[in-house]
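Notes to accompany the following structure.
Note that this complex is displayed minus one protein chain, with the remaining chains in position.
Chain nomenclature is as follows: A and B, assigned in order of appearance, with residue numbering initiated at 1 for each chain independently.
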Amino acid sequence: MAADVAVVVEHLNGTIAEVSFEMLGQGKRLAAALGGKLRAIVLGRDARAAAEACGTADAVLYVEHEALGGFDPEAHGKALAALCAESAPAVVLVGNSSKGMDLAPDLAVALGVPVVTNVGAVAIEGGTIVATSRLYGGKIHAEVQVAGGRAVLSVLAGAFPAEAGKSDRPAAVEGVAPPADLASRIAFQRLIEPEAADVDITKEDVLVSVGRGIQDKDNLEIVQELADALGCPLSASRPLVDLGWMPKSRQVGKSGVTVKPKLYIAIGISGAPEHVQGMKDAATIVAINSDPKAPIFDVAHYGVAADLFDVVPALTEKVRELKG
Amino acid sequence: MNGNEPSPGETLMNIVVPLQQTPDLVEELEINADGTDIDRDAVTLQLSEWDGQALEEALLLKEAGAGSVTAVTIDGGEADAILFTALAKGVDRAVKLKPSGDAPTGLDHHALARLLAAAVAQLGADLVLTGVQSVEDLDGQLPVLLAAMLGWPHVSVVTGTELRGGAIAVKQEYSGGVMAELEARLPAVIGIQAARQAPRYAPVSKVRQIQKTAKLEEMPVEAPSGEAGLKIRRVFKPEIAGRAEILEGEPAEIAAKLVSLLKDRGLAI
Partner (left out) sequence: MPIEKEKILSVEPERIREKSRFVLDGMDISGHWNRMFEQRVLWGYEPDRLDQVTKLDGGESLGWCYQCGKCVGVCPVDVVGDYGPRKIFRKVQSGIDLFTDDDLWLCTTCGNCLRVCPKEVDMIQIMPAVREQAVLEGHMPPELQDAFEKTAKYGNPLGEPARKRADWTREAGVEVPILAKTKRAVDVLWWVECYPAYHPRGREASRALARTLAALGIDFGIVGVDEKCVADSQRLAGEKGLFESLAEDNVKTLAKYEFRRLMVTDPHAYNAFKNEYPKHGGSYDVVHYTQLLAPLVSKVEWKKTLAARVTFHDPCYLGRHNGEYEAPREILRAIPGVEVVEMFRCRQNGYCCGGGGGGMWLDGFNAPHLEERLSERRVREAVEVGADVLAVCCPFEVSRFEDAVKSTGNEGKLVVRDIIELVDEARGARQ
């Protein structure tokens, strides 16, 4: 029992969050290391459909109840705690997402076990759980050992490959009755879909950013296609805003906005200090610039020193291929 | 959201905003001698970014007539500067917490939550707003731990609040711009991701003036002992290349390399 691994599967409108597959993949390996089983946990009003998609797990427990319709941290917390108290898994993996932030520390307190946040790596060493937490904006990592052999781990998106968690195998689903008490002081009201019109580039996870290297307004189409393929908006350096090719709200930099996306792709941007000031804290920076000496390569993590008109269409094509 | 005016006859509430002091990441962080923590003697402390957002949101609620705002932080470090700035921005009370034992270290949010839970009880709060996270989240995010210890409901990653009688309506942000609206009965702990507007600026002249006239309160707090159950084996700096790793080859090859790199890192693809 105390060798099992549980993964809390996150889903919205019938779509399972990518991080859940990443956790299922990693959970499988942890369960093997512990000599236990991998269980997926799905909560919701209609949880079964999502449960069916978790074939990687040895068993998928789903709890359905009206109170679990929208995400209400208290009701979900109670349902999860009840389930975990009973099955007592050694490791519970929760995504470090909005919902996961509400669930993981709460569950740890309820079960009386430790919690590790921002987990980017995890291993079992002689039966001991060892997790690596990425702190200080990823600048420092802490490797911690968990006392007592049980833990809730709040896992960062992108830390583990999602492939390993996806499976065509029919899932062994099992409906579990909700606990008697799901009373909550929180009421879920409604979902608010984003308005397409007003993109706030400071809130985006991915940005394709374009600079004067694009040369002509008509050429913007080339980068727009890449952005569409990646499902993200375009941002820009100041000259493009000055020229009126891009709205002011998309300007990155000293006199624009500061962005910290997970991925920033700078295309035809030289990397002037005034621009860099607004994007240097992006987690991953990719630069495409024909000048190998361009200062943007000093802040980028990955660089492509080539003509954007060759590379960008090729990249778009590859992204499309992969996304299907 | 608007219309925060309390209905007639409603009592004004006390909003408590715990402010954490965290290392400023603009300065290079160093590792301490035994490799189990950052070098605390060498860091510059500052108000945690998200707590600054929580403070702004609390001030917006106050300005809409909700009640009073009390800012609290643990004594030491930049406590005075942070609290005087909070006063200049408009909080009603600024309180330095004096723990009876050792002050919790930056990486022990369980101890911090226990201490703050005791402080919140002493201050008689109806609502706690604090940053949803900090750069030192090793053992859980503070607002949820604090709520769990107080036995209050909590909502994390909130980007806007509105008081509705004895409840607080909040917007919880999911990824991709999708949000949910929730209503939590008070008392509650809300983890703020972003205030409805950018945190206001406290002009230095105002701060200096307040430093001369106002006095910070001090409050002894006795926190129950406890354990987070984690042992830090080592802290280390991940390896980062100085300059970009340049990808070579024909456009199609470069594109393939790049896409697989991004894919491996769970980025966008």
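Heads up, the rule we're going with is that a residue touches a chain if its C-beta (ideal position, glycine included) is under 8 Å from a C-beta of that chain, and two chains touch if they have at least 3 such contacts.
Bear in mind that the values here come from a model prediction, so they are computed numbers and not experimental data.
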Touching the missing chain are A, B
From B:21, B:46, B:73 or B:161, the answer for touching the chain not displayed is B:46
Answer key for A:139, A:212 or A:260 versus the chain not shown reads A:212
For chain A, residues in touch with the removed chain
212, 238-239, 242, 248, 251, 254-256, 272-274, 277, 295
Hey, which chain B residues sit against the chain that's not shown?
24, 26-28, 46, 198, 200-201, 203-208
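We take it that only the chains that are shown with their structure count from here on.
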Hey, which residues of chain A end up touching chain B in the complex?
12, 17-18, 22, 70-74, 97-99, 101-102, 104-106, 108-110, 113-118, 130, 133-148, 151, 154, 157-162, 184-194, 200, 203, 205-206, 230-232, 262-263, 284-287, 292, 297-306, 310-311, 313-315, 317-319, 322-323
Applying the document's contact rule, which stretches of chain B touch chain A when the two form their complex?
23, 25, 29, 31, 38, 107, 132-133, 135-141, 144-145, 147-149, 153-157, 169, 171-185, 188, 191, 227-238, 240-241, 243-247, 251-252, 254-256, 258-259, 261-269
